[in-house]
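In what follows, a single structure is set out as structure tokens and then discussed.
All protein chains but one are shown at their positions in the complex.
The block that comes next holds chain A.
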């Protein structure tokens, strides 16, 4: 179970103060087979090279800090198991984001886009706390529960070919979070969110490759959410243009 294996860990290095461009550095790491790639990085940091920079915290796939490209695929470092790889593992920062240093990326673009879709409850009705909870049946909860599971790890942005081509694209996590609130029985804010997500940079940029859902470590299925948003937006369009009397 605790068998050891020597892994060549090839890590992208970039220090903006001294490097003109990124380079790779290879470390030889004695890995226990049950380790994850993050454990190997921590081994390097503690024993071989304290200058290696990367983000991590929970080590249980819930804080969303440790997204890297591992052998070219977006993965959480804490959920990429050594035993699933050969003796050579390459770790790079998440694709489509500027590199801050080593495996650390600049993530402001994601934060800005995520914030722009009004990802919070806009209550359908005002109700004081003293009046108790908004009733919500398990079936109503199920309608959006899946989309609440997003840990903001940004793997879907790294996987999305469209985000790579059109940086203005809102992207999978932001749109599926808007969809999460739109689907919540307590919410009445869809019209406000629609202004952002039905725009040109919104849902219409998605070419439905589905890569986002494939890499999502929490099975949120952003691609499914995007499709649902497209269908709903199309219906909106027809209502507005062909049946103007039906609008609100």
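Here are some notes:
Quick note on the criterion: a contact is a pair of C-beta atoms (placed from the backbone, for glycine too) under 8 Å apart; a residue touches a chain by one contact, two chains touch by 3 or more; residues count from 1.
Please note the rule applied: contacts and distances are computed from a predicted model.
According to its UniProt record, the chain left out of view corresponds to "Fumarate reductase flavoprotein subunit" among "Anti-sigma factor", "Branched-chain amino acid transport system permease protein", "ABC transporter ATP-binding protein" or "Fumarate reductase flavoprotein subunit". Within the set A:82, A:151, A:211 or A:226, the residue that contacts the chain not displayed is A:151. Contact residues of chain A toward the unshown chain are 1-2, 15-18, 34, 45-47, 49-65, 79, 100-102, 104, 107, 111, 115, 118-121, 123, 127, 129, 132-138, 140-141, 144-145, 148-149, 151-152, 177, 181, 184, 186-187.
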